[in-house]
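Before any comments, here is the structure.
What you see is the complex with one protein chain gone and the rest in place.
Lettered A, B, C and D in written order, each chain numbered from 1.
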Amino acid sequence: MTDIFWLIPFIPAMSTLILAIFGQKLPKKYISFQACFAVFASFIISVISLVGLLQTSHESYPLVKNLFSWIHAGSFKADLSFQLDPLSAVMALVVTGVGFLIHVYSVGYMANDKSYSRYFTYLNLFTFAMLILVMSSNVVLMFVGWEGVGLCSYLLIGFWFEKHSAANAGKKAFIVNRIGDAAFIIGIFFILIYVGSGEFTAINSAISGGAITQGVATLIAVLLFVGATGKSAQIPLYVWLPDAMEGPTPVSALIHAATMVTAGVYMVSRMNLLYTLSVDAAQVVAVVGAVTAIYAATMALTQNDIKRVLAYSTISQIGYMFIGCGVGAYAAGMFHLYTHAFFKSLLFLAAGSVMHALSGELDMRKMGGLRKYLPLTYPTFLIGAIAISGIPFLSGFFSKDAILTHAFASGQYFVWALGILGAVLTAFYMFRLIFLTFHGKERMTPEVKKHIHEPPPAMTVPLVILAFFSIVAGFIGLPVVFGKNLNWFGHFLEPVIKKSHEAHLTLGTEWLLIIISVAVALIGILIAYIFYIKKPQIPHSLVARFPFIYKLLYNKYYVDEIYNATFVNPTIKGSELIYDKFDLKVIDGAVNGTASSASFFGKILSYFQTGLIKDYALIFLLGAILFIAYLLF
Amino acid sequence: MAHFLFFLLAIVCIASVLGMIISKNQAYNALFLVLAFACMGGFFALLDAPFIAVVQIIIYAGAIMILFIFVIMMINLREGLPPERKKWTLYFALGIAVVLFVELILTMKSAFSSLKSGGIEKIGSPTDIGRLLFTEYLYPFEITSILIIAALVGAIVLVKKRDKE
Amino acid sequence: MNSFSALIPLLIIVFASLCIMILEAFLKKENKDYLAYISIIFLVVCGFFLVRAWNKDFSYFNGNLFLDNLSLFFSFIFLITTFLVILISMKYISLQGVNCGEYYSLLLLALSGMLIMVSSGDLLVIFLGLEVLSISSYSLAGLRRKDEKSSEAAIKYFLLGCFASAFLVYGIALLYGATYSTDIASIINHFQSGESLGLMALIGLGMFVIGFGFKIAVVPFHMWTPDVYEGAPTPITAFFSVGPKAVGFAVLLRVLYPYLKNVQDSSKAIFLLLCIISVLTMVVGNLIALRQTNLKRILAYSSIAHAGYLLIAILAQDNASLVFYLTVYIFMNIGAFAAVIALGKKDKEYLELEDYAGIGFKYPWIGATFSVFLLSLAGFPPTGGFLAKFYVFSAAVRQDLVPLVIIGVLASLISVFYYLRIIVYMYMKEPSYEVDINIDNPGLFLVLFLCLYGVLQLGIFPGNVLILIKQAVTALL
Amino acid sequence: MIPLSYFLILSAVLFVLGAVAFFVKRDLITMFMAVEVMLNAANLAFITFAKSASSIDGQIIVFFIVTVAAAEAAVGLAIILLIFRQKKTIKSEDINLMKG
Partner (left out) sequence: MNIPVLSIITFFPLAGAILLIFIHKDRKELIRFFTLGVVLITFLVSLTLYFSFNAQTSDPQFVEKGAWIGYGINYHIGIDGISLFLVLLTTFLMPIIILSSWTYIQKRVKEYLIFMLILETGIIGVFVSLNLFLFYVFWEAMLIPMYFLIGVWGGRRRIYATIKYVLFTMFGSLLMLVAIFVLYSIFYKATGTYSFNIFDYYKIILNPQVQVWLFLAFALAFAIKVPMFPFHTWLPDAHVEAPTAGSVILAAVLLKMGAYGFLRFAIPLFPDALEKFLPVLLILCLIGIIYGGLMALIQKDVKSLVAYSSVSHMGLIMLAVFALNVEAVEGAIYQMLSHGLSTGALFLCVGVLYERAHTRLIKDYGGVSKQMPVFSAFFLIFMLSSIGLPGLNGFVGEVLCIFGVFKTSKILAILGVTTVILSAAYLLWMFQRVMQGPIENEKIFSFKDLNKREIIYFVPIVIMMFWMGIYPKPFLRKMDASVIHLINQVKKKEAVFTRVQKEENIPSVVDIKKIGDKETNKKKDANKEKEEEVK
């Protein structure tokens, strides 16, 4: 039964191939059917595989399927082989499950787009690449998926390439990702050199066998993490994600919320032994995660674009996941990844519904009071917001709490404090979003208002399903306070993620932490309520009082500008300078100069050819004199 | 006596060559040259080469120079051409002359001592020369015939009036 | 073997020349082409005798005249040269108004001069042969009497030629004074025995080299070349660029090879001098050629540069490579001139680079063959020019003349530019005016193809020729 | 007896004078005459050496050189005449159609 898991990535691949070649000639209905079915089939196989996996003993983990030897030259070996273990099974489920829902949603969302087949080709390709990423059994193949999803991200962000901004955003995403990838591949090389193989099992046994010193481990871990910051939009390589919202909304949901951007978290979890070995690297991960979590949250505070708020929120949430990984609670990080997939894609899809209803409007300042127009979208959106804010008994609560508890338990109080602060901000900006969008005055133009309608069932059904999961998904990983062995999720991952240190907290402390985090979430919601429903003038007066901070936040700390000014522009300007002054003048000039100096000497010499006999005779005579003189002396 | 004759001839010879250089008039030049060649004949005679001396005077001073004078008269330029007027060229020429002369002297210096001037066993009498010409030097002699053909053909083809055009 | 057979080839040629002079008087103007055919017949007959004499080592006149393999090979090359030149001249003569009978006659006399030079080891005979060649050449240069340039070429060639001859004679005089002999072998013996008067002999040899340096046009004795080449009738230019040059090298080979091989003069002064001259020749020739726009002048400077490469062969003391180079050089240079001649019509020759714009596509055969000759001159494989340079340079490297070879290849790099520039004009520029030429010229096309064949054969399968050359140069050992 | 070296020195003087005259003089005919002087210098050297060698080979060589000079004169004067007919001048500076 479990043998067939390697089919999981290949079904979308086949679908991609068919769509790529024949897509333009196929009817839309068929396209949507095939695309969705392919992902669904993968999902089914994932479920089957999971079931099979549960029935297999832990000792035989991971199940590896080696298809063929891919690159093999000298000591460089990389096979095309997949592995199934709890981690990849969870990821496969999330990818295919959420992916399927988003495919279905897209059928409705993209119904009128003329590049329909292209869209689904890309989407299937993405699923394929993501599955390669999560299921590969070695780090080189993982890199294939890693780059593959980057490509799809590029393609889908730039899906509407006629828009400059979309094309730009896609390119930016790819290049920024590549920066991370460059570090990543160097990390891979270190692994290959020190381990001799890229297989995860080999890496793990090398680490546990002590073949890798801590220093090397730190080096590798940091390099890989740089790759992760690119893919998962962490400081300093997060800049592409907000721009990535240029893509179609389902894409934002799938790639830039649920799956691809969490690949970094998956990778760190996959390499958990490495990060456990290297305390410094883990510390880096935790700090970067925490700082990103709060940093992105602050930027989300002032954004008016609904998807951008969600984008910053995603960055922030991934920060949380890295906090989890960094403090050694990989299971918690993965747990948050898993719940986040549901509620964040829910939020994005719901935002997509709003856009759909408002003819593509994204600016919150032009919304308001949508509650009554969108009776289905509003509650689902609300569920998502509650989940992300960490209100008890929704999925986000459990996962975020697990992370913060572990952070506290591991003694990283600073990180914990940042996490709590982030929680306040999260709750605040999410409810700011809710209040501005669905409550208060209606600020739409009448033109837009006329067309407001709930989207078709293809879009609403996934919303409902995701809302459902956003509520219940957390119950597979209950914290200790609710009972000893209720963290099923953590147990399931145990074979892959060796528990480093159990949270040695008293029940009382745990309760306290839970209460604190719930309290701050509620405070955040309350502030949002006061600011945007009760006294809408407060934000304005705050802006008036702290214009600098507002501007800083509104302009995203000017990071894009700084990057442009420090890296991009100097590179381009410098290259132009080198091209003009060095390439053309010096190098080319040397070449041309040689030629023209030859010609110049030729000219000088031809002056001696005066055409006069006596000059010729004179030169003859001089030559003869010198000749004889040479012979004489 | 011989010394006197030699120096006299040498002075005349060099003077006439110098005269050729300095004089503007080509006719004078030719005459100077005739004089120089005549002196040359004298030298040949001094060097026990009477036949060549005669040949020199007859062919050179007689035939060739007559040819020159014919041509000069055919051309008959009104004004003569002085040598190069630019001063530096003349100085330059002088310099070159000195250097070349020094070089040649240095070259031949080694020979001065080894030259055996006393030998008078053989005098280039017409008989001896004639015999040699038709035995040992037959081939060069034949070649001179080709040479003269070539010169004839060349000279004719260059100066003959064109067929009516 | 002392035999009258040794004299036969020379006699045939001289006889031919006289015959033509006589026949010309009886032939009608329309039938003057017959003179060319007759000369060719004589050439063929002469060639037949030359071939018969191979390996026989005929000699005559007490060894003043000998037909060893080397002189046979060179003689044969000169026959081919003359043959090709006659073929390219036939139409040219009628188009450009040159006197017909004397033309062929002088050409044959020049040939006889060359035959005399290569088949003798006596400096006097060589000198006389040279004068036969020169005097015919002076007249040939001036044969286009309508053209002021032609007579200008003649006078320049004549005066400077005589000037150089004077040096040559003085050199022979000094050699004679030092060794009391004009025979090369005994002169070399004298040198070897290290008797006194070495310095005078050395200077004598030097002046001899100067005199021949004029003929083969090496810097700084090259000044006449471009002007004479430009002014002379083009087929004659073709002749000048290969005939006198080849014969000059043949003589230098005879004189210098034993000298360089056997004589240890103080630190090899002549050797170093020749190195300097060779470098100067290659560099100056090629550099000035860069600036030229007249095809004939370009080819003139190119032929100067080639003299430099040939000197390397002499310095490398590899006779086979020198002879091979000369053989190839004859084909490619005559071929190139043939192509230049092809571009002409009644009383008009197209000689400026501008005229060549678009020729390559308009007259594909002329363009293609000309390109091959130019590429060969530039030394591109698989043409003979490459192989020739290859042999010369590799021989030089074997003699540890690496710096010279490096300069040589760099100079030939410069030359690539101007050779390719002609091709650029032929193929890559659009013509700005009409160039119409008379392509009804079978003789010339025959030459183009023969030279093409020669260049390619020598470049790709030179085996047989090389074997012949090997046999020929054994005569020098 | 006169030392033979005198003759050699004289020969050198004549050769040098001829060479210099060749490029100092400006009319073609005299330039050619200068060449004749040079040839004569060589002749003198030949005869001197022949005398020293006590052989008459040198004299015969001179005989040939004289012949050559005659042949050259014939052709050379023809060419000069040709030039004169075309250009009406025998100034060497005027013969400069081709250069560079």
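We take it that a contact is a pair of C-beta atoms (placed from the backbone, for glycine too) under 8 Å apart; a residue touches a chain by one contact, two chains touch by 3 or more.
Given the structure is predicted, the values throughout are model-derived calculations rather than measurements.
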| item | value |
| --- | --- |
| Touched by the hidden chain, restricted to displayed chains | A, C |
| Of A:76, A:482, A:558 or A:607, the residue in touch with the unshown chain | A:76 |
| Residue in contact with the excluded chain [from A:178, A:371 or A:443] | A:178 |
| Of A:14, A:111, A:167 or A:211, the one touching the omitted chain in the full complex | A:167 |
| Hidden partner chain, residues of chain C it touches | 361, 375, 380-382, 386-387, 390, 393-394, 396-398, 402, 405-406, 409-410, 412-413, 416-417, 420-421, 423-424, 427-429, 461-463, 466-467, 470 |
| Those residues of chain A which, in the complete complex, touch the missing chain | 20, 24, 68-76, 80, 118, 140, 143-144, 147-148, 151, 154, 158, 161-164, 167-168, 170-171, 174-175, 178-179, 181-182, 185-186, 189, 192-193, 571-572, 574-576, 578-579, 583, 587-588, 591, 595 |
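Here is the rule we go by: only the chains that are shown with their structure count from here on.
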| item | value |
| --- | --- |
| Approximate Å spacing (C-alpha centroids) for the pair chain B, chain C | 31 |
| Inter-centroid spacing, chain D versus chain C (mean Cα positions, whole Å) | 26 |
| For chain B, residues that touch 2 or more chains besides their own | 84, 96, 100, 103, 106-108, 111, 114, 140, 144, 147, 150-151, 154-156, 158 |
| Interface hub residues of chain A, defined as touching at least two other chains | 606, 609, 611, 613-614, 617, 621-622, 624, 628, 632 |
| In the complex with chain B, residue positions of chain A that touch it | 614, 621-622, 624-625, 628-629, 632 |
| For the chain C and chain D complex, residues of the former touching the latter | 124, 127-128, 131, 135, 138-139, 142, 145, 148-149, 151-156, 158-159, 162-163, 165-167, 169-170, 172-174, 176-177, 180, 182, 226-227, 230-231, 291-292, 297 |
| Touch list for chain A against partner chain D, complex | 606, 609-614, 617-618, 621 |
